[in-house]
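A single protein chain has been omitted; all remaining protein chains appear in their positions.
Let's look at chain A:
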Amino acid sequence: MAMDSGWADLPQDILTLIADGLTIDSHACVRAVCTNWRSLLRPAAPSLLVVVSDADAEQQQRNSRRRLCALCLNPKSSTVLKRRMAAMLSLGSSDGWLAIDDPILRLVNPLTDEEIPCIIHPPNSEAARGCGCPRW
């Protein structure tokens, strides 16, 4: 039978279900197969960040630091972040972005390593006192 079966037109729910079970590397490969698969799948981004529980993490925690691990797409597959990221103190996370205040406040995507600096007023400035912004 000829291979004109329409794999490229796989319904989104089925493709998503399959891709969700893959590692982040395989997920990226699936998105690079054809335009339709690419349009059906969102880029892989960590949806949840958790503290990893290994000896290294315990050591980190004693230092009041958290070593973060991104749970991507599927609880079965996780991606350990770059060492540089691992030592950072996170203030919070949303949509795969981490708020980091070390040494300056910025948003960091732990997977792509992109950074968006956040401009805040110096703590002693008139503006900061005026609006009562807490110093993070």
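By definition in this document, a contact is a pair of C-beta atoms (placed from the backbone, for glycine too) under 8 Å apart; a residue touches a chain by one contact, two chains touch by 3 or more; residues count from 1.
Here is the rule we use: contacts and distances are computed from a predicted model.
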(request) Pick, from "Ras-related protein Rab-25", "SKP1-like protein", "General transcription factor IIH subunit 4" or "Protein kinase, ATP binding site", the protein name that UniProt gives for the chain of this complex that is not shown. (result) "SKP1-like protein"
(message) Take the complete complex as the reference. Which residues in chain A touch the chain that isn't displayed?
(response) 1-8, 10-11, 14, 17-18, 21-26, 28-35, 37-38, 43, 111-113
